[in-house]
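For this depiction, one protein chain was excluded, whereas all remaining protein chains were kept in their positions.
Per-chain numbering from 1; labels A and B assigned in written order.
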Amino acid sequence: MSGTPSERLKELGLTLPPPPKPAGTYSSVVLDGDHAWVSGQIVLQGGAILHPGLVDREVPPDTAKQVARQAALQAVSALHDALGTIDRVRRIVRVTVYVASVPSFGRQHEVANGATEVLTAIFGEAGRPARAAIGVASLPLNAPVEVDMVVALTEA
Amino acid sequence: MSGTPSERLKELGLTLPPPPKPAGTYSSVVLDGDHAWVSGQIVLQGGAILHPGLVDREVPPDTAKQVARQAALQAVSALHDALGTIDRVRRIVRVTVYVASVPSFGRQHEVANGATEVLTAIFGEAGRPARAAIGVASLPLNAPVEVDMVVALTEA
Partner (left out) sequence: MSGTPSERLKELGLTLPPPPKPAGTYSSVVLDGDHAWVSGQIVLQGGAILHPGLVDREVPPDTAKQVARQAALQAVSALHDALGTIDRVRRIVRVTVYVASVPSFGRQHEVANGATEVLTAIFGEAGRPARAAIGVASLPLNAPVEVDMVVALTEA
């Protein structure tokens, strides 16, 4: 793999979604020294949650995996908005993938791969984070998936 | 907004609750370089959980928002206890708000505002963190809300 993350984004034919607008008293990204903390991302489309509901009940796992991918791209968009570039990403340090789950569902790790596969496609091995994938009772606006991250940056 | 956080606390007429006592093998606050990590805070009153149960079943969302506010104040009290002052807070970097939720509940972000609104009242824009609001199955002692945080500090 070669080139910068922004070059790879183009090669992959990916366009970042619009950066998220915080729906409450928080920041989408907090810059803290050489780290960026990205708030939990849920995915809306046309003002409504994309594929609302619990995974493996209203939302098929494969659909949830696509939502996880989109939430990760939205987190990358938030980083771009905060930094002016995604090429200062030194390492995606940590990603948490929260999957709204029925109690019997046990494939949160497969849903989570939707987020981390696109991160490694863009950032290479620097996009392979420590990760936790967990099944939660529900999420804001009945989103099926929420994704947050901690990112290490190079100097500005 | 002017003055120090401790001055604003007074202006707001707020009194910090007593610092929490760890109920297990953990520390309420870990100081690590110029960061403080505050353990998940649940709110007790007179030795019992304040408003136990699931939000939107036993506990109305507005009540849960008040509990989130109180949990955030307790986290600030834990910081005060660890540092001797709250004026070394440089930035509330990250807050996670866990809301014990029935699967149909989707307003965890409104509950979470209870925590982050009081933080911005005290710390101004430095109190506006990256945030994740999630709905969990249940919490210790059937608490309705748990709040943890990561805080950046100025030099001692």
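Going forward, a contact is a pair of C-beta atoms (placed from the backbone, for glycine too) under 8 Å apart; a residue touches a chain by one contact, two chains touch by 3 or more.
No experiment lies behind these values; they were computed from the predicted model shown.
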Inset, instruction - Looking beyond the chains shown, say which of B:14, B:83 or B:137 touches the absent one. - result: B:137
Inset, instruction - May I ask which residue of A:30, A:95 or A:122 touches the chain that does not appear here? - result: A:95
Legend entry - Interface with the undisplayed chain - residues on subunit A: 91, 93-95, 100-110, 112-113, 116-117, 119-120, 128-137, 150, 152
Inset, instruction - Spell out the interface residues on subunit B facing the chain that's missing from view. - result: 23-30, 32-33, 37-40, 52, 54, 96, 98, 100, 102-103, 136-143, 146, 148
